[in-house]
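What follows is a single structure, and I will ask about it in a moment.
The other protein chains are all here in position, but one chain of the complex has been omitted.
Order of writing sets the labels: A and B. Residues in every chain begin at 1.
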Amino acid sequence: MPADPMPLLDVRNLCVSVPANGGMIRLVENVSFCVDEAEIVGLVGESGSGKSVTAMALMGLIDSPGVQVRGSARFRGQELVGMAPRALRALRGRDIAMIFQDPMTAFTPVYTIGWQIDEQIRAHERLSRRAARARTVQLLAEMGVPDPARTAQRYPHQLSGGLRQRAMIAMALSCNPTLLIADEPTTALDVTVQAQILELLRGLRHSHGSSVLLITHDMGVVAQTCARTLVLYSGRMAESGPTATLFARPAHPYTAALLDSIPPLYGPRPHRLPAIAGLPPTPRERPAGCAFGPRCAHVHATCLPAPPALASIGPGQQAACVLPAEGTPLPPRATAQATQP
Amino acid sequence: MGALGVLAFITCACLLAPLYAHDVAHSDPFASNVAGSIVLGGQEVDIMQPNDNPLHLGLSPIGPTGHAAYLLGADSQGRDLAARLLYGGRNSLLIAACAAVLCLVAATVTGIVAGFCGGVVDAVLSRIMDIMWAVPVYLFAISLSIVMVSQTIHLGPFTLGADSLLIPIFIIALVYVPYAARPIRGRVLALRQAEFVLAARSLGVPGWRIMLLDIVPNISTTLATLGPLLMALALLAESALSFLSLGVQAPQASWGTIIQDGEGLIYTRPLVAVAPGLAIVAVVLALNIVADGLRDALDGREGAR
Partner (left out) sequence: MIPTLLRRLGQTLFVLFGVSVLVFAVFFATPGADPTARIAGRNASPQIMEKVRREYGFDRALPVQYMTMMKKLFITRDLASYADRGELVVPQIEQAAPVTACLVCGAAFIWVSASIIMGTLAAAFRDTWVDRTLMLAGLVGISIPVFWLGQVTNLITQSRYHDTWLFSWVPGLGYVPFSEDPGGWFRALVIPWVVLAVMFIGIYSRVLRADLVALAGEDFMRTARAKGLSPTRVMLRHGLRTALVTFVSLFGLDFAQLVGGGALLTEVVFGLPGVGRLTYRALTNLDLPVIMATVMYSAIFVVVANAVVDMVYLLLDPRVRDAR
């Protein structure tokens, strides 16, 4: 637990809604979490669970007409929601940087990698072209890019996916951001490259003192990287807590189901991996009660009238499920020791 | 919606012209009427009026009268402009619509065959399109028109008179085939790799059946968008050809020929040239808006510009 009383990023009751068919549909509903200095926090969920929307809302990158972002997101005490565009722009790229899922399409195709990193540096700091390029090359080198000076002069399509993602991280780190939001940074990469990139992200805490908000759908990645984890389901928080606790004693059936669908590393392999039956509801068809209800093995009458409130379970752990309060919590998982970070 | 309304109104007004034009004009819109006169408000007025220069030299056709007869005045031949506009519009719209349909059919066949068969067939058809596309559209159309309009053509049992409306229809349809065939071919190329086509092939469905039953329905959005666009282009091309006396031949009228008639009167009776032009702009604009709306509604980024 950090000594600093004020967390780096404190998100409270964040809601994002889009207009559709005359009404508003909530893509993200009452999401709250915080990220401390030099901490890696995982944001987990299936596609469509609102992970990316949350990140985009924090960055102020949602500009579709009519979208409403409400709630509060304090970055070092500064309110991000409703911040003036100019002030937010100064923050973006300098204090909060973002890495995107697909490194293939995230660079502008007609400029060299170096030009694009220089551009970000020079957007936030008064530096000469030459000084900016020197820092670019140094950053690329730190990210383990071979022959950084020449790589800087190459175009995005000339680099492999892994190199591009390294360049992307170099660009994100170019102004020493205190918070790095990584939106599925490894999804589009090979497994071996994936491991290298994750290693790089873990190292940032020490080398740059940066916190990372890691968005992923991969529980394995979370287990390897994150100190704390937040599980989203259909735009709502299902559970949050320290990763170790969450993996050992999931309090929400959804978290448990997610963990069950990872093949165990030790012990006998199950004949078939358990899968979660059904599909997550679209935000439009969300049921009145618990959104996970239709797919939950433990669903019963108390889950149906309204979505269960987030309740504290143990130290730092919260879950939006009625089971613990009703005295029938889920049993601890047997394979927990295999997934210690 | 407004655009569709304008389009429907002008089209109906023009197509139905023969039914009521006589009541409007009281004179033959195709015969010269230079020496004629009409009765306006009880007074007999010459159709050709002396110019209002100090010496009253020369004659100009009568201007807008505000009465049913010669509502918009007369052209250089003393013919009723309003009636000619209606008859001319009928020809313009007819040519544009027929040319668009003909072109679309030809382009669809070319595009599907080229895209679906691939290989040598595609290469040959694409090169032919390249060659046709290398000649500026209007120059191509003009060249063809010169050859066909200047004399009667005998093609086996068919005789095409120089004044036949089929000539501009055929020419305009032909010159725009590459324009329309290209996007269609592109769509077909993409569809050829689609799984339902691959599935049909692996089941041994004959090629023509796949083209007809699988490909055609799937390019219908492209076709629907291209249709009004082509008609707009055809209308513009027809007016340009007629303006150069290479489209609709006298005494038949089209909006383009009326503009050409009005060229000599442009400073004295500008309405003769301005009115058909406005009609063209209105119809073409309406067609473009319809095409735009169709594209938005059918939501595809394909379709030509």
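The criterion applied here is as follows: a contact is a pair of C-beta atoms (placed from the backbone, for glycine too) under 8 Å apart; a residue touches a chain by one contact, two chains touch by 3 or more.
Everything quoted here is computed from the prediction, not taken from an experiment.
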item: Identified contact with the non-displayed chain, of A:A123, A:A248, A:I262 or A:I276; value: A:A123
item: Residue of A:N13, A:S47, A:Q68 or A:T108 in touch with the missing chain, whole complex considered; value: A:T108
item: Among B:G5, B:G118, B:P206 or B:P270, the residue in touch with the chain that has been omitted; value: B:P270
item: Hidden partner chain, touching residue among B:L212, B:V281 or B:A297; value: B:V281
item: Those residues of chain B which, in the complete complex, touch the missing chain; value: 127-128, 130-140, 142-144, 146-148, 150-151, 153-155, 232, 236, 239-240, 243-244, 246, 256, 259, 262-263, 266-267, 270, 273-274, 277, 280-281, 284-285, 288-289, 292, 301, 305
item: Residue numbers in chain A that touch the chain omitted from display; value: 59, 61, 65, 89-94, 97-98, 100, 102, 105-111, 119-120, 123-124, 155, 157-158, 168, 171
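Here, only the chains that are shown with their structure count from here on.
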item: Separation of chain A from chain B, taking each centre as the mean of its C-alpha atoms, in whole Å; value: 58
